[in-house]
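Supplied in structure tokens, the structure appears directly below.
Every protein chain of the complex appears in place save one, which is left out.
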Amino acid sequence: MNFMNEMRIEFLSKSQNEAFARVVVAAFVAQLDPTIEEITDIKTAVSEAVTNAIIHGYEDNMGMVEIKCILIDNKIEIEVIDKGKGIVDIGLAREPLYTSKPELERSGMGFTIMESFMDRVEIISKINKGTTIKMYKELKSIS
Amino acid sequence: MNFMNEMRIEFLSKSQNEAFARVVVAAFVAQLDPTIEEITDIKTAVSEAVTNAIIHGYEDNMGMVEIKCILIDNKIEIEVIDKGKGIVDIGLAREPLYTSKPELERSGMGFTIMESFMDRVEIISKINKGTTIKMYKELKSIS
Amino acid sequence: MTLELCIDKQTLLVKIIGELDHHTAEEIRNAIDFELDNNSVRNILFDFSDLTFMDSSGIGVLMGRYKKVSKRNGQVGIYHINPQVRRIFEISGLLGILKEYKNKKQALENI
Partner (left out) sequence: MTLELCIDKQTLLVKIIGELDHHTAEEIRNAIDFELDNNSVRNILFDFSDLTFMDSSGIGVLMGRYKKVSKRNGQVGIYHINPQVRRIFEISGLLGILKEYKNKKQALENI
């Protein structure tokens, strides 16, 4: 293990913080010198998870969204955590095109995008306790 | 009160996180549409406080540095917190040119710069418990 | 995010400058729907040259507009898609529904 760094951020579940969350994670991950494509992949996956925490986790209530980010060598681990309503059926939630909020014009493609932009995505959720999305990516550019 | 937002970040006391801390605070405060000069003032003050936490608070040990940032209307409140060794004499520490680490070529101008770039700076510190720097600034550009 | 809207014959031209996420989606949706409701446009043409970021909220916006104009037998066209946005389009199957053009000229001639 040559390189290790770690951060944790918490912010209000307001939609303007979606862009802020992307900037924070991109700035932190930039220390590893990823390609622009790799940064964009990570920003997109973070954007999906943070948006879900805000609109599905907290719905119309205010709460705190948390992001943890750990860098070890060329490996990135990102957790997006909410203490919101939780996911009833994780298998269903992962399915492409499934959304519980079609009236908000959600596409149901959030998890599919996280999975294709990151190496691995884990979902941990408990009804009325909240949801944690763990995402992993190894930077090929610096392996 | 028309606008309110809030975030909290924690990161390892590594010197490469000084630049990261500046980017995070600048990105968050940018929501208020400050002038470039106001952003630079805030980045500079944050840089001073975070650097102090890393080199004076934690010295050669690793610890977590925390930043809290609250925006209310055009008012910004920033706290930089370490759980390091604390400040023995706060009055002395505030004095221009006083530094306990001249061997590291510190200039002793950190607090003086924080005070002149922000509206108000409060120092709360306890030996072996840590230090909290609270800084306030009202954006003139949007008052 | 800044929005540039203009109408060319039956086509509403929409240029999104900046980021399309859940936060900016509402403003984009409202502005486009206002034009659709108040003008006799049939097609929508998106200029993505200056779109700097898009996530799945963008899919929702595009699908929603597609459904609206389909009811008037109109089309949704798009040009200047960057590689990141193209991947999102491919994953979501949007490229099968929207008409992609090389540039504005080709789009306006063929939509």
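Per-chain numbering from 1; labels A, B and C assigned in written order.
The definition used in the following text is that contacts are C-beta pairs under 8 Å (C-beta built on N, C-alpha and C of every residue); 3 or more make two chains touch, one makes a residue touch a chain.
All figures in this text were calculated on a predicted structure; none of them were measured in a lab.
Participant: Which shown chains does the hidden chain touch?
Facilitator: B
Participant: For the chain left out of this view, which of B:5, B:47 or B:132 touches it?
Facilitator: Residue touching the absent chain, from the options given: B:47.
Participant: Among B:68, B:106 or B:134, which residue is in contact with the omitted chain in the full complex?
Facilitator: B:106
Participant: Write the list of subunit B residues that the hidden chain touches.
Facilitator: Interface with the chain not displayed, on the subunit B side: 15-16, 18-19, 22, 37, 40-41, 43-44, 47-48, 51, 54-55, 96, 104-107, 109-110, 112-113, 116.
Just so it is clear, only the chains that are shown with their structure count from here on.
Participant: List the centre-to-centre spacing of subunit A and subunit C in whole Å, with centres computed as mean CA coordinates.
Facilitator: 26
Participant: Rounded to a whole Å, what is the gap between the Cα centroids of subunit B and subunit C?
Facilitator: Centre-to-centre distance between subunit B and subunit C: 43 Å.
Participant: Take the average of all CA coordinates in subunit A, do the same for subunit B, and state the distance between these two points in whole angstrom.
Facilitator: Whole-Å distance between the two chain centres: 28.
Participant: Mind pulling the residue numbers of subunit B that touch at least two other chains?
Facilitator: In subunit B, nothing touches at least two other chains.
Participant: Mind pulling the subunit C residues that touch 2 or more other chains?
Facilitator: Answer for subunit C, listing residues that touch two or more other chains: there are none.
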